[in-house]
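Complex shown without one protein chain; remaining protein chains in place.
Showing subunit A:
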């Protein structure tokens, strides 16, 4: 279903929309207070942008350097051209270790590759250990936000889910009780795990190390307890040097939640004695996106979710209305590169207000890219006949002043004289909830001409 359809379904429950909007606005507001308290915030954003742009221009070299250093550290490195290869590689590693129970911390990449169903089809148990992700996993839903995966659910819905799946007692949505129960449940899973999968926030080329950021410490719990750690990363997660971490760690959590830094910024470099560490480096359409000059900056993204929290459309349509792994503004410039037709409504799910670009910690020109995707989509995907024809008509109309004047006259007359029931009848979507202005008798043009004529006759 298209974004407008899913968004209008979400909007049927206005109270829920209000709640969703306020919850995310609160996060955006926290981000503002946090960003505004950092001296040199805008310089930091420039630096983040610059480092990412430099990295993308030299991606091949940095990836090779990263692999060399990781191998030296005793980490095994795998390369996957697409999601399928990624899943096969992860599956093979797990098989080799006879792993049946797997704990996984947040990784949008594994969502993108649909890793869980792939492993579950072979009888493996994959537990998402981020609390929000565990909630949506129990609900059999995809995350609706990349940082706050269950933001579309309230505590009462979580209460019900936990009663059903974890056997908790009814608690009227008591967050403390629910979190405590989740903690017990997840601890058990951590202890039993045969393998841990994590994402990667930053992979450092000159050390071969990588950093995983969580607020719950769940990546550490998994990786430290299980004998095998598999870290999955997209190629664009590389940063050249260890010292660049300072830039990104300062930007990431402030932009995401308004925290000065994530509660856990865990640095991994080599396997613990007796255990194994693997890194799977995935392309899955990224080098194709890199080849599009207008859209390559979308690969700067550090997945903070700030563009979602600030987006007035995202807040009022919910993450699921985008029907894509990455929702919101950034998802709307990433997804069309993967499937132009399927995601053709996403670049239009924006007023081009530009707030996403201004909030982005690595200065991706998101709204400009939305505009550019629109131009490509109308040329390359089937468009509604009416839209296409009316745009052509308007194009011609505005190119010729005389025609424009005539049509303007007719439009004003109609607005003035037709009954409201006709004006606001079905084909006029505008009129469903809004009135149209009453058409004035005289356009500005008419008035100006009259005035000029009067001036002339007065002068004579």
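Operating definition for what follows: contacts are C-beta pairs under 8 Å (C-beta built on N, C-alpha and C of every residue); 3 or more make two chains touch, one makes a residue touch a chain; residues count from 1.
Here, contacts and distances are computed from a predicted model.
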Chain excluded from display, named as in UniProt, from "Peptide/nickel transport system permease protein", "Fe-S oxidoreductase", "Flagellar basal body rod protein FlgB" or "Aspartate carbamoyltransferase regulatory chain": "Fe-S oxidoreductase"
Please pick, from A:25, A:79 or A:177, the residue that touches the omitted chain in the full complex. A:25
Considering the complete complex, of A:36, A:140, A:426 or A:456, the missing chain is touched by A:36
Of the residues listed, A:11, A:58 or A:287, which one is in contact with the missing chain? A:11
What subunit A residues would touch the chain not displayed? 3-4, 7-8, 10-11, 14, 17, 21, 25, 32, 35-36, 38, 41-42, 310, 312-313, 316-317, 348-355, 357-359, 371, 374-375, 377-379, 387-388, 391-392, 394-401, 404, 408, 411-412, 415, 429-430, 432-437, 439-440, 442-449
